[in-house]
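So, chain A:
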Amino acid sequence: MADTYLQVIFWAFFALMAIAGIRVVTTRNVIHAALYLVATLLGAASMYVLLYAEFVAWVQVLVYVGAVVVLMLFGLMLTRAPIGSANFDNNQRLVGAVCAGLLFAVTSFIMVGAFEGQEIDFTGTEGTKVQSIGEAIFSIYVLPFEIVSVLLLAALVGAVVISRRDEGRVDS
Partner candidate 1 sequence: MALDVDQRLERARRPGFGIGLLKGMRVLLKHLFKRNSVIQYPDVKQDLSPRTRGVIALKEENCTVCMLCARECPDWCIYIDSHKETLPPKREGGRPRKRNVLDRFAIDYALCMYCGICVEVCPYDALFWSREFEYAEYDIRQLTHEKEKLSDWMATVLPPTELEEGADIPGQPSKAAPAAAAATQTATPTAAATAATPASVTSSATEARPGQAQTAPREGTAATEAARPAASAPDAATTPAPETAKPAPGLAEEVKDQQMDSTAEARAEPEVKRDAGGAVEAEGSQAEVEDKAEAETPSTPESTAVTQTPPPAAAAPSRPAPRIEDLEQPEDAYARVLDEQSKAGSSPQVAEARAKVARVKAERAMTQARAAAPQEVAPTPEPSGAPGAAEPEPEQGPVAPTPEEKPDSSAPQAEASSPGEDPEAVFERVLEEERAKGSSDAVATARAKAARMRAGRGAGSAGPQEQEGTKGPND
Partner candidate 2 sequence: MIEITLTDWQILLVKLLIILIVVPVGALVGGYVLHKEMAHMQHRLGPMYAGGWHGWAQTLADGIKFAYKEDIIPASADKRVFSLAPAVIFVPVLLLYLVIPIDQNLIVEDLDVGLFFLLAIGSVGSIGVLMAGWSSANKYALIGALRSAGQLIAYELPIVLSAAAIAMLAGTLSLVGIVEAQDWPYIVWPPGIGLALFLLFLAGAMAEMALPPFDMPVAESELITGPFTEYTGMRFIFGFFFAETAHMIAFAAIGTTLFLGGYKPIVPWEPLEVIPGVLWFFVKTSFMVFLLLWVRFSFPRLREDQLQKFAWKALIPLSLVLILATGAWILYGP
């Protein structure tokens, strides 16, 4: 029985994600696009929950919804945030579509190749333990983890450099 429920919930969230995802790229209001993105991300989080990956789900919410999108909205509202529709179309739809399609194809190919034949065990209700994630990150994947942190640090430094360029403007 639980399966039926899960099916219903899955398809509901799937529909939500699909619609929101389409609206992200078609809506004419950039803020609306960001808000649709929130819906998409929440849908993704719910998918993780359905996959018994609670921790990942809440990380998704905390990092993407709570921080990244907030930051995006912050930036958008600071810069160009007209109420009502505004056309940000720059006649590069075709290029965009090709790029997105390629990206999708490549990641799909890699993912399918990597996880071929593996199935998530839905019978056990344990799901993914925080402990196992921690162990995985800090043992098997410790190198990628460290590389990512270096990357983030570089991004941070870069941001500081860019933002410090206007030093002295206020004083002048």
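Here is the rule we use: a residue touches a chain if its C-beta (ideal position, glycine included) is under 8 Å from a C-beta of that chain, and two chains touch if they have at least 3 such contacts; residues count from 1.
Selection rule, in plain terms: all candidates are chains of the complex that A comes from, given by their letters.
From a predicted model like this one, the values you see are computed outputs, not experimental measurements.
**Q** Check each candidate in turn (1 or 2) and state which touches chain A within the complex.
**A** 2
**Q** Hey, which residues of chain A end up touching candidate 2 in the complex?
**A** The touching residues are 5, 29, 31-32, 35, 38, 54-55, 58-59, 61-62, 65-67, 69-71, 73-74, 77-78, 81, 83-84, 127, 129-130.
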